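Have a look at the structure that comes next, please.
Every protein chain but one is kept in place in this view of the complex.
In order of appearance the chains are A, B and C, and numbering begins at 1 in each one.
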Amino acid sequence: VKKSDRSDVKARLNRIAGQVAGIQRMVDEDRYCVDVLTQIAAVRSALDALGVELLARHVESCVLGHGSGSEHKCAAPMTKEELLEEVRLTLGRFLK
Amino acid sequence: VKKSDRSDVKARLNRIAGQVAGIQRMVDEDRYCVDVLTQIAAVRSALDALGVELLARHVESCVLGHGSGSEHKCAAPMTKEELLEEVRLTLGRFLK
Amino acid sequence: VKKSDRSDVKARLNRIAGQVAGIQRMVDEDRYCVDVLTQIAAVRSALDALGVELLARHVESCVLGHGSGSEHKCAAPMTKEELLEEVRLTLGRFLK
Partner (left out) sequence: VKKSDRSDVKARLNRIAGQVAGIQRMVDEDRYCVDVLTQIAAVRSALDALGVELLARHVESCVLGHGSGSEHKCAAPMTKEELLEEVRLTLGRFLK
């Protein structure tokens, strides 16, 4: 995660943490299960959107920026082939 | 959510909240994006598993138990057709 | 699948088969990968929507209609508990 983008990622994660806390309250208050499910689906969508964003940034800063010296927290000693294989594996964890 | 099952749902949600907090720490510590993505995929799977569980319980206690008088926090004045339509909509929020 | 609903399911499957054939043509014609990916995502959504529909109908005709004598091609000697466990497993195959 590049420094400049990190505050956006943090803001999204704070929102997601807040949504999860909201679901915990709903269960404590014994709310209708379908309403709980709707909230779970919303958190899932927010996580997916964050995943898409992080993966696109990873491709940008680590895979494309590979070897440019400017990359930030990229797995330095990897070849492009290894980086691509890692993208494939990571994608597969979301789409399985 | 039936009372007897609520402690299990709460335990799962606590675990999910803990996982989200862990991801927030990873971003604070500027960890490698692929590791963050792997954790996001794990939370997503945990949410999906919880969603499956809640939906199956909802079908059991509200749709099947409909009219038995024993249902707990079910949307009382719905017909079976309306309950099924709601199941369809809820499923659609996960699979879209 | 109830007889009355089968023609709708068949129509949807025909459309999905047509979409897959379209993707095969796109690959034969060496079309731009992103366009192929967009079509793959469309087939996936169509399959998900069909899955939601079939699962809701299954709950309606086999789980709810259980023991009514009117059920059609339901796994006859199952108890409601077994049917619900099967719904859970089936959902888990879509959300994993």
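Following the convention adopted for this analysis, a residue touches a chain if its C-beta (ideal position, glycine included) is under 8 Å from a C-beta of that chain, and two chains touch if they have at least 3 such contacts.
Owing to the predicted nature of the structure, the values given are computational and were not obtained by experimental measurement.
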item: Neighbouring displayed chains - absent chain, whole complex; value: A, C
item: Those residues of chain A which, in the complete complex, touch the missing chain; value: 45, 48-49, 51-53, 55-56, 59-60, 63-64, 80, 84, 87-88, 91-92, 94-96
item: Sites on chain C contacted by the missing partner chain, in the whole complex; value: 1, 3, 6, 9-10, 13-14, 16-17, 20-21, 23-24, 27-28, 30-34, 36-38, 40-41, 43-44, 47-48, 50-51, 54-55, 57-58, 61-62, 72-75, 86, 90, 93-94
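We take it that only the chains that are shown with their structure count from here on.
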item: Chain contact topology (line, ring, star, complete or other); value: line
item: Chain centre separation (chain A, chain B; CA means) in Å; value: 19
item: Gap in Å, rounded to a whole number, between the CA centres of chain C and chain A; value: 29
item: Residues of chain C engaged with two or more neighbouring chains; value: 96
